[in-house]
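Notes follow the structure.
Subset of chains shown; positions unchanged.
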Amino acid sequence: MKMTIAEIALFLGGTVNGADDTIISGVRSIEEAHEGDITFIANKKYLKKLKSAKASAVLVSPETAAEGEGRSLIIVPDPYAALGKLLALFYPLEHGRSGVSPEACIEDGAIVSPEATIFPRAFIGQGAKIGKGTVIYPGVFIGRNSSVGENSILYANVTVYHSCLIGNRVILHSGVVIGGDGFGFASPGRNNTKVPQVGFVQIDDDVEIGANTTVDRAALGRTWIQRNVKIDNLVQIAHNVVIGENSAIAAQVGISGSTKLGRGVMVGGQTGMVGHINIGDHVMIAAGSKIHKDIPAGEMVGGAPQMPLKKALQVEACRSKLPEMRATLNQLVRKMDELQKK
Amino acid sequence: MKMTIAEIALFLGGTVNGADDTIISGVRSIEEAHEGDITFIANKKYLKKLKSAKASAVLVSPETAAEGEGRSLIIVPDPYAALGKLLALFYPLEHGRSGVSPEACIEDGAIVSPEATIFPRAFIGQGAKIGKGTVIYPGVFIGRNSSVGENSILYANVTVYHSCLIGNRVILHSGVVIGGDGFGFASPGRNNTKVPQVGFVQIDDDVEIGANTTVDRAALGRTWIQRNVKIDNLVQIAHNVVIGENSAIAAQVGISGSTKLGRGVMVGGQTGMVGHINIGDHVMIAAGSKIHKDIPAGEMVGGAPQMPLKKALQVEACRSKLPEMRATLNQLVRKMDELQKK
């Protein structure tokens, strides 16, 4: 792919500052870009590297444009979003195959679109449906009566248990497990009597789920990942959880059974949530938090256990002063004793 | 499946309160149940939904029976356990296949019961044994000389390394890895010299292990998951760990090498334990705890690092007061200074 700076600006809806006729043939990070490359500044931490950067053009926001004087800049409202569009143009996704491989194992009664791509060694169970444009990599298992919509991608070694629903343009990364049994045992620690998990998992359109994340099937009813939710790697989603649309869940988060997240919730990495609570729309949860009760819409929380984020930061600031506080307290006790003796 | 309320009560050993001749044809959650369904109350949080519930019958405990007056109730000592039995009756588990698929890869010298179910694309190594009634899904790998007992289920893409022992009625969910090398390196951070892991993993009868959980083989001897232990998803069990029978381990817990848990231990999600410690029988550990030393039998602990649970809750209550405590302390210091000047 080769485009001039002017053409790229037109494609992105941005404004050029500086020369606009240089030909760009690659997109690289600020450290690695050289002549003929375009790069970007999305995080102010990297502004100091701008001076020595060898890139021929830089995507910047209106706020950082001044720092790039003397260079060819493309000014866009959100350089990171613009980078995304540009990468999709310069480096289109390829799967290297098309069509349904005769070496895939497709059980009788499965309905696979002839316009789907099924790699060798995939397994599609009875009654399962695979829509057109969907790509199923080797080692993927689709259980009986599960369905995958159109233009989705299931990378190698994904497992989808029976009777689950997966929408359109969904991306499941390798090792993802959809629809394993929820952790339901009566008299735990004594009999551990299994409660069969007879529900299912529903994953709506445009969801992306990271490698080795697990989404358990519901005990009854459904575990539900709504439209355009993005989940990172190694996340645990328990039975009957609901995650509202546009939410983003970072790596290694754990969400216990029947907890419900609203829309646009953002959860930092390694956070844990107990079961049966409600997290309101657009809540933001700091990384490493332990959430044990409901959070109203729009709040920012952090800490273990949870507090409003401001409070959590104040508490943390005090925590590091604890040894000094204790020493001061002991001193005061002595002084008080002396005063009282007088 | 269709049964009257009276028949269900007989099956569960419960007592009916109200009409007992209605025919029940489904089991659903309290929000989703409609006429002809039975539902249940196992968590008091859901009692408030009882009034508007459309279910034709409700499983309740003696304590909550009064709240359901005017409805058809089946009173049982443990509604959640009763639900489990009922679900197993109404929705029996099916695998959609039986017999040993000719498309499975079974090496010479493996002994597979003709009464086992082996899906296409499973791999059974030399000297491995698979008992009758066991179901092996696609993508499962059973290493050389490992054995799986009777009536066990290994879901898609489970890996069992060589020389491991898996009992009867064991359930391993997708992505589980049994018998990978323990993390043993001499002079870590410098040479990282690998210490070969030449032991094995033993998993006793009636164990269930959740999706993408890892159980490492012992350095020497065995890593041992005893009878009826239940482990949730994404748990890490290191080399030479022993987990006593009936213990229940929630998601994302990590247990370091050679730590030993007694019987009936319950561990909350995301807890971490150091290596080489002993956790007594029936210990309960709160979610998110960091355990760094032995715990005597029967104790309840929590916190990071661990404390007795009561103490941990007191400490947490104070922690949120830290900014106020610090302000008060500073005020006292000033007052004391003034007093001393006088």
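Here the chain labels run A and B in written order, and each chain numbers its own residues starting at 1.
Here, a residue touches a chain if its C-beta (ideal position, glycine included) is under 8 Å from a C-beta of that chain, and two chains touch if they have at least 3 such contacts.
Source: prediction; values computed, not measured.
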| item | value |
| --- | --- |
| Complete complex - number of sequence copies, 2 represented | 3 |
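To be clear about the criterion, only the chains that are shown with their structure count from here on.
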| item | value |
| --- | --- |
| Inter-copy rotation, subunit A to subunit B, in degrees (Cα atoms; steps of 5) | 120 |
| Whole-Å gap separating subunit A and subunit B, where each centre is the average of the chain's CA atoms | 25 |
| Partner subunit A, residues of subunit B touching it in the complex | 27-29, 31-32, 43, 45, 78, 80-81, 83-84, 87-88, 90-91, 93-94, 96, 103, 119-121, 137-139, 155-157, 171, 173-175, 208, 210-212, 228-230, 232-234, 246-248, 250-252, 264-266, 269-270, 282, 284, 287-288, 304, 316, 319-320, 322-323, 325-326, 329, 332-333, 336, 339-340 |
| Subunit B partner contacts - residues on subunit A that touch it in the complex | 105, 107, 121, 123, 125-126, 139, 141, 143-144, 157, 159, 161-162, 175, 177, 180-181, 183-196, 198, 212, 214, 216, 219-221, 234, 236, 238, 240, 252, 254, 256, 270, 272, 274, 276, 290, 304-305, 307, 311, 314-315, 317-319, 321-322, 325, 328-329, 332, 335-336, 339 |
